[in-house]
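Of the protein chains in this complex, all but one are displayed in their positions.
Coming up: subunit A.
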Amino acid sequence: MAGYEEVDVLIIGAGPGGAGVAYELKDTGAKIVCLEQGPWVTPPEHPHYHDEWEIEKQRGWAYDPNVRQLPEDYPVTGTTTPYMMNNVGGSTVHYAGHWPRYKPVDFRKGTEHGLEGTIDWPISYEDLAPFYDRNDAIYGISGLLGDPSYPDRKNAQRDPMVLPGKLGLKYAKASRDLGWHWWPSDNAVITRPRENREADVGHGNELSGSPTGSLSTPAHAHWPYNVRAGVDLRPMSRVETITAEGGRATGAVYIDRNTGNRHEIRAKIVVLAANGIGSPRMLLASAQKGHENGLANSNGMVGKYLMHHVFAFCDSWFDEPVEGFKGSFGSPMYSHEFYHTDMDRGFVNGFGMQVARSFGPSYAAMGTHTGYTAPWGEKHRDFFANHFANHLMVFMFGEDLPVETNAVTLDPEVTDSDGIPAAHVNYELHPNDIALAKYGIEKIFEATRAVGAVETNDTGVLYPPPAWHLMGTCRMGNTPEDSVLNKWCQTWDLPNLFVVDGSTLTTGGAVNPTSTIGALAVRAGEYIKRNYDHITSQRTTPSNADAPTM
């Protein structure tokens, strides 16, 4: 490794956090480099046009990097099923596109109960609301405004709703008949074409991405524009160490995965956006003189308070067509009837019910989401005829408590293909999570039976949970004692080191986190843009009260 290059802003990770910050900074004239360890996945690499699209979901498009084992992946050990991808666009390249926001109460869970490691966010819903709107406009979101379970969102832009099909209409009827809240979902799926993106055609395979661009991901919504404006995006560039000196981050050493060569890059501001497992891993792996426990970890909190949400999959079958293979996978509707804490239930927090699509006939034969595998032999034909496309699945997912011992650490024995320590996850469900989830399963089947479900099956409370949501491990907080970041996503230890991804979230809510991660990225990017000179001259990270404002 000889010499180094200098830039203004170095971003590590090209998912929603990194892409969002770059988008806000792209027109400032700043020299910006984004290092992404994976490739930019191209349309022909998606399985959507193949007869074998279903088995491919178990292989190169498996959600879990430990199963998928692509060159860009890194191991995650422990009792865990981490669902992430490492490529331009991050894990949104295989997400469903569910796009709910947090509610005001989600920012005040410390006030509401304060159990385990729960604290209030350092910001409120009202602080973030305008950034939700801006972020939605960048991605392209379909849906319907007016949900009475949220504050008014009159400035949000929406494409027309995705079509519900028989499946969405059925659960909407169930919720309505029971007098429950329900509302058509917001989805990161465009229903009107945009530049370089086709509108949704209801194909339903978003969990293997979208070769047409109908799924709103940074690979389509951000990076073409970031690159056009001059942001230097470098796929196949794996960061080995974030460097620091004199109380400030100085840049990073990375490996060009095409050549194997190491390079040093120095930056005035470093933005880490490698997801709720990858970011703490990177900070811990960057232990160095003066930061022996890892960067930004003087209080020992990096990696702690990992949250995934508590999950159960609930299958119902009907004696009439539901046609779950039709329609964008992003939920057609949801119910937040049980979202808020009601102490008469005996637990804090709540859960959402999110109606999901099904996949194809192989999925039906292999047991859908609940392992209800079709019998082989004489009973197979009848089973298939009665179950395929008569199926409706509802996700029960609830807010899990932030627990200190639920944590990402470094595995002392396992490394990735470049010798960087693997992440190790310890995650155990809290009794409150389990009580909440069991209640949720009952309520979901109450609804489906009310509209004629003739058969049901569920996973029970899933352990380990399907970890699509990687949250809390470098959380924002109120003081250097209760968190890793201040309210502007600056690490308390190094004022020019920002963390902007799922690890930033102080609590998890009971909603999918990507819209909130994106909103925080817009906010952090705007903050850096407005306060660049101030940040680059700070020697210590200001308190929330003393930090310059927007």
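FYI, a residue touches a chain if its C-beta (ideal position, glycine included) is under 8 Å from a C-beta of that chain, and two chains touch if they have at least 3 such contacts; residues count from 1.
Keep in mind that, in the parts below, contacts and distances are computed from a predicted model.
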- The complex lacks one chain in this depiction; which UniProt name from "ABC transport system permease protein", "Fumarate reductase subunit D", "Gluconate 2-dehydrogenase subunit 3 family protein" or "MFS transporter" does that chain carry? "Gluconate 2-dehydrogenase subunit 3 family protein"
- Query: Who touches the missing chain here, A:Pro82, A:Pro211 or A:Gly508?
  - Reply: A:Pro211
- Would you indicate which residue among A:Trp99, A:Tyr254, A:Phe388 or A:Tyr427 is in contact with the undisplayed chain? A:Phe388
- Message: If I consider the whole complex, including the chain that's not displayed, which of A:Glu195, A:Glu413 or A:Glu481 touches that chain?
- Response: A:Glu413
- Touch residues of subunit A, complete complex, unshown partner: 45, 47-56, 58-60, 62, 67, 69-71, 73-75, 103-105, 107-108, 111-113, 115, 124-126, 144, 146-151, 161, 163-166, 168-169, 172-173, 176, 179-184, 200-205, 211-212, 320-323, 325-327, 336-337, 340-341, 343-344, 346-348, 360-362, 365-366, 373-374, 376-378, 380-381, 384-385, 388-390, 413-419, 422, 430-432, 434-435
